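Structure, as structure tokens:
Showing chain A:
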Amino acid sequence: MHAEKQHHAFEPKLVAFVCTWCTYAGADLAGTSRMHYPSNVRVVKFPCTGRIDPVFILRAFQKGADGVLVSGCHPGDCHYMAGNFHARRRFAAFRQLLDFVGVDLDRLQFSWVSAAEGGKWVEVVTELTERIRQMGPMREFRELDAEEHWSAQLDEPEIRAAYNAIP
Partner candidate 1 sequence: MCDHNKNIYKPYLATIDAIVDETPDVRTLRLVFQDEVVRDSFAFRAGQFAEYSAFGFGESTFCIASAPTRNGYIECCFRSVGRVTEALRRLEVGETVGVRGPYGNSFPVEQFFGKNLVFVAGGIALPPLRTLIWQCLDWRDKFGDITIVYGARTESDLVYKRELAEWQERGDVRLIKTVDPGGNGPTWDGQVGFVPTVLEHAAPSAANTIALVCGPPVMIKFTLPVLEKLGFTDEQIYTTLENRMKCGLGKCGRCNVGNVYVCKDGPVFTAAQVKAMPQEF
Partner candidate 2 sequence: MTSNHQNTETPLIDPACYAAATAAIRTEAVRLLVAGEVAAVVGYRAGRRTGSVMPDVATTVEAAGQLLFSPACQNNLALFLSKAKREVLPHGRVAIVVKGCDLRALAGLIGESQLRRDEVHVIGVACPGVFGANADLSKPLSAEGLARKCRACKVHLPEGVDLVAGTLPPLPDLPDLEAEEIARLEAMTPQERWAFWTEQFSRCIRCLACRQICPFCFCTQCLCDRNRPQAVDTSPRPAGNTAWHMVRAMHLAGRCSGCAECERVCPMDIPLNLLNRKMAQELYELYGFEASMQPQEQTPLTSYRDNDDQSFIK
């Protein structure tokens, strides 16, 4: 983004699922206020955090995200009255499930960022980016995607060559 941008060995890919009314506006404010934050984050906006299905988070990890941020309006500020209250419970439960299945919860961050909190957006994104950078790439889901059932596997060419070499 800027001349003083540091080069890192690993640039994590982050996906942020945000609500359009608060966090998206907050991120927008950060931008129009010319605040700087890592460009690692791809923002996907929704009408409300209540619309953000846990399957989106799974999909993001499967498609190669190293970290996911979910962010919306502070409790009491939801434009649809209670969307974020429902989301709060849903994600509290989803975190437990992810943890039980063995996904490192440090890769998933939730936050409340209002339309006025451009600074907080910068802080949240920066902190998550740095944390994921330290953690390294999310290997688990990517390895899973490459995995085939044994019956569908082909020989490695070397194994094949070895087989052919045996009389």
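Quick note on selection: all candidates are chains of the complex that A comes from, given by their letters.
The rule we apply is simple: a contact is a pair of C-beta atoms (placed from the backbone, for glycine too) under 8 Å apart; a residue touches a chain by one contact, two chains touch by 3 or more; residues count from 1.
Bear in mind that the values here come from a model prediction, so they are computed numbers and not experimental data.
Asks: Have a look at 1 or 2 and point out the one touching chain A within this complex.
Replies: In this complex, the candidate that touches chain A is number 2.
Asks: Please give the residue numbers of chain A that touch candidate 2 in the complex, ascending.
Replies: Spelled out, the residues of chain A in touch with candidate 2 are 53-55, 58-59, 62, 75-76, 82, 85-86, 88-105, 109-112, 124, 140-141, 144-145, 147-149.
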